[in-house]
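In this view, the complex is presented without one of its protein chains, the others remaining in place.
Read from first to last, the chains carry the letters A and B; within each, the first residue is number 1.
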Amino acid sequence: MTVLQSSHSQDQQILVQVSNMKKHFSISKGLIIERKVGSVKAVDGVSFLIQRGETLGLVGESGCGKTTVGRTLLGLYPATEGEIYIDNHNVRQARRDEMLTIRRKAQMIFQDPYASLNPRWTVNSIISEPLRVHKIFTSNKEKSERVQELLNLVSLSPRLVNRFPHEFSGGQRQRIGIARALASNPAFIVCDEPISALDVSIQAQVVNLLEDLQDQFNLTYLFIAHDLSMVRHICDRVAVMYLGVIVESAERNELYENPLHPYTQALLSAVPIPDPKKGRARSRIVLTGDVPSPINPPSGCRFHPRCPIAKDHCSIDVPEWRQITDDHWVACHEV
Amino acid sequence: MGQLVWRRFRRHKMAIFGAVTLILLFIYSIGGALIFPESYANFADTPLRLTAPNLQHPFGTDTIGRDVLARTIYGGQISLMIGMLAVLIEVVLGILVGALAGYYGGIVDSILMRITEAMLNIPEIFLLIVMAKFFGGEIPEVDLFGRTFSGSVIVIVLIIGLTSWMYLARIVRAQFLSLKENDFVLAARATGTSNFEIIFRHILPNSIAPIIVSATLGVANAILAEAYISFLGLGVQPPTATWGNMLDGANNYLESAPWLWFFPGLLILLTVLSINFLGDGLRDALDPHSRAA
Partner (left out) sequence: MANHILEVRDLSTRFHIAEGTVYAVNGISFHLDHGETIAVVGESGCGKSVTMLSILRLLPIPPAEIVRGQALFLGRDLFDLSEREMENLRGRDIAMVFQDPMTSLNPVLTIGRQIGETLRIHMGLEKEVIRERTIKLLEQVGIPDPIQRLNDYPHQFSGGQRQRAMIAMALACQPSILIADEPTTALDVTIQAQIVELVQRLREQMNMAVIWITHDFGVVAEIAERVLVMYAGYIVESAPVDKVYENPRHPYTMALLAALPRVDRRRSARLRSIPGAPPNLLVEPTGCPFAVRCELVTERCRVEMPPLILHGPNHQAACWIDVSTGIPF
């Protein structure tokens, strides 16, 4: 896949810029002397831009590498290759001080509201951790005022500051996680499946909260999810991942109404619609087989073994990342 | 937070019992020394050897006529000190090695765990002898509780501490290996929290339960190990009393003079039990999941 932009641009409208990012996890064997026996190509050359204030959706099935994209982007996993800029900071080359600045500006919301909060810490310690680490306030009074303010922002009672995570429901815990992410006044938040562990009636609450916060603080989101309906609702642009690469990206309605890549088409047609009459009327592309292993991804186009329209050359040539219309890109020979 | 822990701890009746007993044991062995001088504990009234408990000698006398009560008091100072200090070394080393190996993984883990396994594989007796020779004779005497301890006590503490941390290290490593995969650790890293804080403020408090269990067992082991080492002639030398060597000396008089083993045995048992209860209480009090009062 060719890159969107080969050199870092200074456009102030662009907050996040990722070019040809790769993350390979090596598989090693041996006790003291480790030798590499292979690598999982979790992310294998991904490029995208995120404008200030917009929400980019990253969708794909489990194992496609979308979570790894979020974590590598924030420097939580060291990237194997590529360029990553967040607010003009070079994530891959940042030294300690610059890294702390990046950490303050870019935050993360996690999928599992149980595992993402330290069970031994009170809500107060959890939410004030970023304040402490980044030395945002010096006095305890200011710190606790900020914690109260953050709890109010996420509609939790400030009286609950001394409670422990297990005393809250899943939805409430997710609000605590959001409050922690907001504490350092970030510009950018990676939301890694923030609602998929929540019940339907709670999902809408959290999504609305995320949207309100975005409006209020002009936040930029990378929204990683597998729920394509929710992604259409919340995201401005959507990128579809398959086996470590982005196969298609477009403005949301363009992508959902005019999907070009056969994988996107199959994915969208598999989403069940809560309307039995419409569901019966629509035709579905059922993919055969399973997603291949990212250790040895298929040659050429990675989707070719499951693709309903694959031709001979699809197994040989890697499809080019092509611009179809203004903001619609796709990597497929047959489009 | 501190208040909450104390409130939970207070509800744990056995833990309160343990804490009180432990304090009484300290008062017994330190306060008792104010009543009997050390020379009395080591004074052999040979004609009165193997006297059963009576008014003069409430705990009886030993094989060469020394007062068992006074000896349990002075022995208690040494045994309690060895138990506590050796476990302190064990816990510090075990946590450090286990935490670093488990958290960093990779090459750090490989090296630290190979060392740990090597330590476990060398017979303990061999380690003890080597270390006793290595440290022996070079350590000056120390003054504590207004009493002079020979350097051998410090040697014993070091030996026991340095040979007992391996199991704890493996437990802590296993805890760290699984806990570090939790999203809250990733969240801390995303916040910019330093590795030091992640290890000690995030992960360690979550692995406190097995550490406490291991440490309480360690105290009992250390008190008994002291007897074993002294028996080999490498530790506390006669006539200085310890609970361990008193128990050891009662070997041949199990039936004929039961007071010889009963009193030091009871004191060791009380120490171990009270530390155990205390540990249980601490573990529950520190666990936010246990229902608060």
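Simple rule for what comes next: contacts are C-beta pairs under 8 Å (C-beta built on N, C-alpha and C of every residue); 3 or more make two chains touch, one makes a residue touch a chain.
This is a predicted model, so every value here is computed, not measured.
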What shown chains come into contact with the chain that's not displayed?
A
I'm checking contacts with the chain that's been left out. Which of A:Glu81, A:Glu167 or A:Glu211 qualifies?
A:Glu211
Of the residues listed, A:Met230, A:Val247 or A:Leu260, which one is in contact with the missing chain?
A:Met230
Would you indicate which residue among A:Ser47, A:Gln107, A:Thr122 or A:Gln203 is in contact with the undisplayed chain?
A:Gln203
May I ask you to list the residues on chain A that touch the chain which is not drawn?
61-62, 169, 171-172, 199-205, 207-208, 211, 226, 228-230, 232-234, 252-253, 256, 266-279, 284, 286-287, 290-291
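Operating definition for what follows: only the chains that are shown with their structure count from here on.
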Counting only Cα atoms for the centres, state how far chain A is from chain B in Å.
50
Quick one: in the complex, what on chain B touches chain A?
1, 4, 106-107, 110-111, 114, 182-184, 186-194, 197, 202, 205-206, 286, 288-289
Residue ranges of chain A touching chain B (in the complex, touch as defined)
31-32, 34, 71, 74, 76, 99-100, 103-104, 107-108, 110-112, 115-122, 129-130, 133-134, 162, 164, 166, 177, 180, 184
